[in-house]
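Okay, structure first, notes after.
A single protein chain has been omitted from the complex, and every remaining protein chain is retained in its original position.
Chains here go by letter, A, B and C, matching the order in which they are written, and residues are numbered from 1 within each.
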Amino acid sequence: MRLEVGCVIRMECPQPTPLILLLRPRSGRYQWIISERYALTPHVPATEYVDGFGNLCQRLVAPPGLFTVETSAEVDVAAEEAIASGAPYVPVETLPDEVLVYLMPSRFCESDRLGAVASEAAGSAAMGYDQVAAISQWVYQHLTYLPESDPSPVSALEVYARGEGVCRDFAHLAVALCRSLNIPARMVAGYLQDLEPMDLHAWFEAYVGGRWYTFDPTRPGNNKARVTLAQGRDAADIPVFNQFGPPVTPSRMDVFVRPLSR
Amino acid sequence: MRLEVGCVIRMECPQPTPLILLLRPRSGRYQWIISERYALTPHVPATEYVDGFGNLCQRLVAPPGLFTVETSAEVDVAAEEAIASGAPYVPVETLPDEVLVYLMPSRFCESDRLGAVASEAAGSAAMGYDQVAAISQWVYQHLTYLPESDPSPVSALEVYARGEGVCRDFAHLAVALCRSLNIPARMVAGYLQDLEPMDLHAWFEAYVGGRWYTFDPTRPGNNKARVTLAQGRDAADIPVFNQFGPPVTPSRMDVFVRPLSR
Amino acid sequence: MRLEVGCVIRMECPQPTPLILLLRPRSGRYQWIISERYALTPHVPATEYVDGFGNLCQRLVAPPGLFTVETSAEVDVAAEEAIASGAPYVPVETLPDEVLVYLMPSRFCESDRLGAVASEAAGSAAMGYDQVAAISQWVYQHLTYLPESDPSPVSALEVYARGEGVCRDFAHLAVALCRSLNIPARMVAGYLQDLEPMDLHAWFEAYVGGRWYTFDPTRPGNNKARVTLAQGRDAADIPVFNQFGPPVTPSRMDVFVRPLSR
Partner (left out) sequence: MRLEVGCVIRMECPQPTPLILLLRPRSGRYQWIISERYALTPHVPATEYVDGFGNLCQRLVAPPGLFTVETSAEVDVAAEEAIASGAPYVPVETLPDEVLVYLMPSRFCESDRLGAVASEAAGSAAMGYDQVAAISQWVYQHLTYLPESDPSPVSALEVYARGEGVCRDFAHLAVALCRSLNIPARMVAGYLQDLEPMDLHAWFEAYVGGRWYTFDPTRPGNNKARVTLAQGRDAADIPVFNQFGPPVTPSRMDVFVRPLSR
């Protein structure tokens, strides 16, 4: 199916402010960018590079005063997420080299300290896809969802202790639990259809049965279309809006996701 | 300044035909993609990857029958090309590692066989930028320009022997001559404002004075705006339209480049 | 000068145990591998890849029973570390793309939570190299050194709260403080001459004045030769010994570093 997605960020900078943004979706195996728009007002020079996780990163310096970033894209995606109950666990020694980095503990996913929780969450599920599905469901049931976005992310361990969090926190805990079982897992930031209230969303992917599969512990069973903006080990790798220097205020972000008929 | 660029490719495939296309310009140091469009008719699944030269490559299988690829982009580019007379030659031992590949002979640029011609073309110009400018000018004067695109590229050595060629051939000869003097040089494919007749264009860049500079041996002094689609060692690295299997007929490509007021 | 460095790891595995090791030093800008040895007893198949931070990573499965890894290398290194008092801070917007990843908070370096400490540690030092030197010195004075290696690393924030740690912890705190000031910093694991007791060592590098400089907050002023094994954002990126599956016991590591006359 086809989605139109985008966001508008308005900010007021007290001084020239370097930014790194991850707001340009990339065509890849699971999505195709039909059209795309990225406007800076006032217009300033900007450059772009590909980071170590494959994301397109935009670099620019926001000028003093009011500054607006407007992005939008028409994207073709699968109408339904791939589900693969029974897809097997891939032993560490046969994983592709480039997947290994997603086995390690990372800033917000202390998988080396959550072994006991992972065993409980996975329960008696078959090794592989079914374990990940069980973990995703367990996180959904174990945590209370907070609709309000929290500016400073907390780690999986803290999320587990608090028992509540936003979509990013749900994803962090699920990712950490998968890695505790030696299942590669990564965080994804992007757009989800019919999110309420509309905002950027976070979910995760796990590598089982020889490929990456999508899981959303905030919305299990909600089989809505989604568009990936960025992927990494956790939120520290993929700050879609990363600002250097004195804090920028007031910043405001409006997000939209609309299905398009073809 | 801002340009609107794009192309439409129509082809008739006798059977499913794998394609690799390099038709999505990338934001980088010298250009910024404001908006972009990439449509396949009929629509087929497509994926994208970044090749070893930093180009976005689209992979897809064209279905039997009529198939159309339509791409366009609004791009912000410098109104004038950077000129740096006197920028010095960079000794081989201090070149950045990733630039070294552009010193080697390649498919269409047999720099190891053109030393004498390079010395003649560079003449007594100062080492570095001025040598490249002299080579670009020499190629312009030495070759006769053929407006008709030739489907099968020939090598710099053949171009030199023939004394004539299209823009791609001019670029190949200039690139080979630069490398003969141990100056890194690479081929660029893209759009040029006011090209007559309008088509995709080829030029080259040379690495002197610590960065890449643009040169166009087909149109020296013609300081028109340009948009890069792909860069590589020569045309073999950057086939903007690469088709596998039985030849596709009739194929037709329409290109447009229009200045936009901002 | 020339050093002979190496380590021997002996372990007893209850079952086949996947390992990823970062024990092969790589020739690079600051060290040259004259000779090198890497033996597995009993011998098992092993492969190697380069990770996203440029480290050579060895993959293998240790067999059940006693297993020994023996590595050694003769390496040419600078006799004295480069010191560059006054080397300037590089503004974020002019950093090379590939350096940006070392600005972000990471697993053990929560630079986003240590801004006040960083200001105190850097004091009134000039922006750039001198700030990093001040931070390194401050960490040295602020923390109590524990000679015993601690198996589970703690984060910079925890290190700061505890006021004590091993070399790895000193490096984590210093790295986090540098990043708090928007100075790229990375962790290094390797060999240090005359370390007492001898073991693998950890220190850090900061990017100022257009290149990476070495700092050792455990041993400031101790200008001893060193050999890099691996570099990354923090200890989570560069586990020189990374084991999957049930814990391996008893494991023992012997390290040696000897100067060689040439």
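Operating definition for what follows: contacts are C-beta pairs under 8 Å (C-beta built on N, C-alpha and C of every residue); 3 or more make two chains touch, one makes a residue touch a chain.
From a predicted model like this one, the values you see are computed outputs, not experimental measurements.
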item	value
Omitted chain's touching partners, listed by label	B, C
Contacting the left-out chain in the complete assembly, out of B:8, B:61, B:127 or B:253	B:61
Residue of B:49, B:145 or B:241 in touch with the missing chain, whole complex considered	B:49
Among C:8, C:34 or C:99, residue touching the chain not depicted	C:34
Full-complex contact with the absent chain, from B:97, B:148 or B:196	B:97
Sites on chain C contacted by the missing partner chain, in the whole complex	24, 26-29, 32-39, 43, 45-50, 54, 56, 58, 76, 262
Touching residues on chain B - with respect to the absent chain	18, 20, 49, 51-52, 57, 59, 61, 91-93, 97, 100-101, 103-107, 110, 112, 152, 182, 236-237, 239, 242, 244-245
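Everything below uses one rule, namely that only the chains that are shown with their structure count from here on.
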item	value
For chain C, the least number of touch steps when starting out from chain B	2
Computed distance of Cα centres, chain C from chain B, in Å	43
Length of the line joining the C-alpha centres of chain A and chain B, rounded to whole Å	36
Separation of mean Cα positions, chain C and chain A [Å, integer]	30
In chain C, residues with contacts to at least two other chains	none
